[in-house]
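A single protein chain has been omitted; all remaining protein chains appear in their positions.
In order of appearance the chains are A, B, C, D, E and F, and numbering begins at 1 in each one.
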Amino acid sequence: MSAFTRPGTYDYNATVFSPDGRLYQVEYVTELLNRGATIIGIKCPEGVVLASEENAEPLEETEHSLKIFQIDNHIGVAIVGLGSDARILIQKAREEAQSNKLTYDEPIDVETITKKSSNIQQVYTQHGGGRPFGAALIVAGVDKTGPHIFCTHQSGTYKAYKATSLGAGRETVQTQLIEQYKENMTLNDTIILAINCLKNSMETRQTTAKITIAIIPTTTKQIKILTDTETEKFINQTPS
Amino acid sequence: MSAFTRPGTYDYNATVFSPDGRLYQVEYVTELLNRGATIIGIKCPEGVVLASEENAEPLEETEHSLKIFQIDNHIGVAIVGLGSDARILIQKAREEAQSNKLTYDEPIDVETITKKSSNIQQVYTQHGGGRPFGAALIVAGVDKTGPHIFCTHQSGTYKAYKATSLGAGRETVQTQLIEQYKENMTLNDTIILAINCLKNSMETRQTTAKITIAIIPTTTKQIKILTDTETEKFINQTPS
Amino acid sequence: MSAFTRPGTYDYNATVFSPDGRLYQVEYVTELLNRGATIIGIKCPEGVVLASEENAEPLEETEHSLKIFQIDNHIGVAIVGLGSDARILIQKAREEAQSNKLTYDEPIDVETITKKSSNIQQVYTQHGGGRPFGAALIVAGVDKTGPHIFCTHQSGTYKAYKATSLGAGRETVQTQLIEQYKENMTLNDTIILAINCLKNSMETRQTTAKITIAIIPTTTKQIKILTDTETEKFINQTPS
Amino acid sequence: MSAFTRPGTYDYNATVFSPDGRLYQVEYVTELLNRGATIIGIKCPEGVVLASEENAEPLEETEHSLKIFQIDNHIGVAIVGLGSDARILIQKAREEAQSNKLTYDEPIDVETITKKSSNIQQVYTQHGGGRPFGAALIVAGVDKTGPHIFCTHQSGTYKAYKATSLGAGRETVQTQLIEQYKENMTLNDTIILAINCLKNSMETRQTTAKITIAIIPTTTKQIKILTDTETEKFINQTPS
Amino acid sequence: MSAFTRPGTYDYNATVFSPDGRLYQVEYVTELLNRGATIIGIKCPEGVVLASEENAEPLEETEHSLKIFQIDNHIGVAIVGLGSDARILIQKAREEAQSNKLTYDEPIDVETITKKSSNIQQVYTQHGGGRPFGAALIVAGVDKTGPHIFCTHQSGTYKAYKATSLGAGRETVQTQLIEQYKENMTLNDTIILAINCLKNSMETRQTTAKITIAIIPTTTKQIKILTDTETEKFINQTPS
Amino acid sequence: MSAFTRPGTYDYNATVFSPDGRLYQVEYVTELLNRGATIIGIKCPEGVVLASEENAEPLEETEHSLKIFQIDNHIGVAIVGLGSDARILIQKAREEAQSNKLTYDEPIDVETITKKSSNIQQVYTQHGGGRPFGAALIVAGVDKTGPHIFCTHQSGTYKAYKATSLGAGRETVQTQLIEQYKENMTLNDTIILAINCLKNSMETRQTTAKITIAIIPTTTKQIKILTDTETEKFINQTPS
Partner (left out) sequence: MSAFTRPGTYDYNATVFSPDGRLYQVEYVTELLNRGATIIGIKCPEGVVLASEENAEPLEETEHSLKIFQIDNHIGVAIVGLGSDARILIQKAREEAQSNKLTYDEPIDVETITKKSSNIQQVYTQHGGGRPFGAALIVAGVDKTGPHIFCTHQSGTYKAYKATSLGAGRETVQTQLIEQYKENMTLNDTIILAINCLKNSMETRQTTAKITIAIIPTTTKQIKILTDTETEKFINQTPS
């Protein structure tokens, strides 16, 4: 918060600009996202990889990931922030994907689904009677133009990335990704890079969490969440 | 409240983020829930168990539980918080269950009903003109994928559990559940564990209350609220 | 009000939770109800009894009760609080009762009418643009499952009772009801208990008021408001 | 206003309860009504009488009463408070009366018209976006159950009276009515009592005003506003 | 403003009563009207007269009156306050007059048009989302019951007058009207009285303005705005 | 602003009267208009003239006037204030003109278009949820009753003028117009007067700007914006 110079009373409403042209309500969500479990999205010629920390409570069922969700066969998202807000975006994205299939008889583009989701987020930053979504998504998918990673922002902007991350470990992860990302990595190496980033980030923050990995290979264009056993194998291959 | 560091005036409205990205109105409901009668949900291979304390006033009719309600043959909920708010969620859940049966000719999934109920809760945390629901639910049911326990949060998030609890006794109960829960308990042992948790928790808080037990065996997929006599038998089997 | 620890500014709106999870607007109505004329509802195997104090101004017509109203042949209510607010609830309840008769060709259940009325009350505690109802009802009726007494709360909750009361005399009346209520009383004894409670309560508060009695015997399932002469006879039978 | 103990800021809105459960906006209207010209309604076996002070400015036309209005042949009202607000209620009452005649082919009951008018007043005390009506009515009429006087309150409550009054002279008038009202007075004696009350009240307040009298005899069930000459005759019969 | 005793914050909204039951927003409009050009309406057996001061800027076209407008052949209005607000009322009145003619095939009554216009004004004093009309009208007309003068108030009340006035000169004019008005004046004498009142009032305020006169004779029931020459003739007949 | 005596908090909303009956939001717009480029409208027997200063930035296209716009063949407007607000009024006026042509098969009257535009402006000064238009128009046109100049005000009032002006140079221009305007000037002399006023006004304010002239001759009833060359010729004819 140190960067905020006396927001005064310009910060109660997403529909009020501060004198320096900022939307504080939108910026406050960043604090929320920075406390969330780390998520990562990386693309390579062979496909895309989503990775997340999963912090389960004792006695919580861990069968289903709480951070990575399928939108369509060829598209998945990793979420950070309020799970309930993200779920609304996910549901709407799933409906858009189905509707696209019915209307055009072809799978929706990864950017199209990202844009439609971001448009919903934008509305809540410009119109009164609500609050911005307290969640951001990394959208990963493979469409007719190849593998794609998009990262949405609570303001409703989105950008395409080769590799990116959000959440508590973002700072550490970004440093490692910039150092180690290579455009021609295999899908396996990409998975190992994602896991390694999460592991290092958790070490830095002295926390532990289960790691979930989802992949969408360009060959199948079919999302697959790795089993615990499969993930374990990759974890064992990461440099300690 | 000690954990709240000067919420200032960010806390009047569920649609305003505080500078650290929190929704205080949603958090304040937790205080309300922590004063409620304790409820417990536990699953085992043979089914699911819901247990609750029932604090009746003198001359109050105690024929019907005020804490445990049937949603459909195969699904029940235990509630904590404002009974009136919870009732609205229960009614909508019942309608969804009936509507699912009519549309798809099969009983609704436990997670689906949980999600639909949570979606309603989410809306009230993001849109103005109202307040978040002052209630949370433990949803227990048996569907085609087996027994399930979900716990909803006033923010609209929900999670799956093997065993969980809410209300005034939650802290004590959770400790005991973590120690004593075993994945392969019989339904009878599960009932006894639930009762034992409630009894210990009430002892700790030096209160007394009637205990209500509901079960949904995987064999019948039919919710059954135990009679006072049946419950008494199980109480007598709990270690003192 | 002594129990309210600095409500600050959380208390202007029924749709704002205080930091300790309370809805002060809803609680403030209790003060209003505690100033109202006392009402009592008691059930016994032979039927249900409603009793009320009626404080008429000089020259006021006292032909019709201002506190006890018929909803349907088999259901009556006693009200406390703002008469205008209660009248709205009564009208809607009458419409529901008629509508039930037309739709299902049978008299509406006592709990159903209570729930529908309470649902209306709940809406006004969660949605903006209005205020909670400043009234509560004791609903008494006899349906196919026997005699029932329900008491609604301004929050939209309701509970079933064997005997209960609201208004200025509630504290005194409850003490006496707990001491003297017996499950197997005759309807006549129940009437006398209700009158006796009112009389004692008025003595305690050093006030006088006319007493109105309504009964719904299980034999007739037909509400009857006693004439002044009939009531006088019962008053004469109460212990002085 | 001396009775108001620091309303603080609970008094800006008819939809906010004060901590002691009061609606100050509704109560403030009483101050307005207490400044209005006095109106009186009295019933007797031979019919009903409405009487009012009429304070005309110089050069004002006094052909039509500004305080007493016909609703239907058999029903009239006397108004106090904002004339514009009262006019809205009068128009709606006239429409209800006509609509009743068309629907049921019989004149509307006096209580029914009173209730419908009061319902409109209630709405403005519970819903935002407006203010309570700044007016109250004495409704007088003769229907199939005989003569009736009702007095509506800005809160939306109404009560039946044998005789009642509102406005600046209310206190004096009520004292005299309680002393002198007799249930079996002739219509003529009732008119003289009403005039006498008004005269005494004006003397007390050291004001003068024209007096308007309307009667609805049970024989004709037809409202009649007395001419100045007729009224003068009755004035001459009142004890000085 | 000296009469206002600390309106505090009760005066921002036409839908808030002050503790003494006043609507300050409505009262504030009076200040606005008291600054407006003087308008006068007088009736006599031969018809009605409207008179107004017209304060034209240099180079302003003075062909059309800015203060007196025709509503229908037999009805005219003089306005005071915000011209734009008054124009809205005038338009609606014209539409009502046309609609009456089409529906009933006869010219609308003067009181009916006044009431419909006043109803619009009332709505803006009781419902939020707007402000009261900053204008008042003197309505003058001749209908089947003879000549009529009504004066509307920003609160939505209206009254019938023999002669009345509004605007900056009202105090002076009213004194003269009360002294000199006679019920049986000829139309010519009525015009001269109106002009004389305006002239005296302008002298008192040391201002000058053009005088506009409109008449509706009972013989023609047709409004006629006098030409400058015609008006000049009458001015020359007024006592200096 | 010196004339404003402590507007306090009555000035945030166009729908709140100050205690002296003013609408400050409407008045504040005057400050905005007084900073705008000067516009002038003058009529003469041969037609109407609109003139404006045009302050172009470097590299701005000056092909189209930013201050003078055609509404219909026979009507033009000059604008002052927010160009965006004025554009909305212009669009609606153009639509009204087209709609009039289609409905009545004749060109719309100049006053009618002015009134319709002013009605829109009035709405925004009486109803909440917006702000008054930050623009005023000089409407000039020739219809079947001859040449007309109207000037609209942000409050929604409008007046007819022989000659008028708005904007930064208004004070200087009005003085000159009052001195030099003659009712029987030729169209050419009228153009020269308009240009001369603008030139003098700019000299006084020590600014320079391009001058745009539009004329609507009574002979053609067709608006024509003069070319730079044509305007230059007239400029050269003005007295230095």
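Just so we're on the same page, contacts are C-beta pairs under 8 Å (C-beta built on N, C-alpha and C of every residue); 3 or more make two chains touch, one makes a residue touch a chain.
Model, not experiment: these values are computed from the prediction.
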### Message
With the missing chain put back, one of A:Ser84, A:Ser155, A:Asn196 or A:Thr212 would touch it. Which one?
### Response
A:Ser155
### Chain not shown: contacting residue from F:Pro45, F:Gly130 or F:Gly146
F:Gly130
### Task
Touching the hidden chain in the full complex, which residues of subunit A are there? Just list them.
9-10, 14-23, 115, 118-119, 121-122, 125-129, 149, 153, 155-157, 159-164, 174, 177-178, 181
### Summary
subunit F residues touching the chain left out here are 1, 4, 7, 11-13, 24-25, 28-35, 57-61, 63-64, 66, 82-85, 87-88, 91, 124, 128-134
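By our rule, only the chains that are shown with their structure count from here on.
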### Summary
Joint neighbours (subunit C and subunit F) are none
### Query
Per the centroid of Cα atoms for each chain, what is the distance between subunit A and subunit F, given in Å?
55
### Query
Roughly how far is subunit C from subunit D, going centre to centre by Cα mean, in whole Å?
31
### For subunit B, residues that touch 2 or more chains besides their own
128-129
### Query
Mapping chain-to-chain touches, which pattern fits: line, ring, star, complete or other?
line
### Task
Go ahead and list every pair of chains that touch.
A-B, B-C, C-D, D-E, E-F
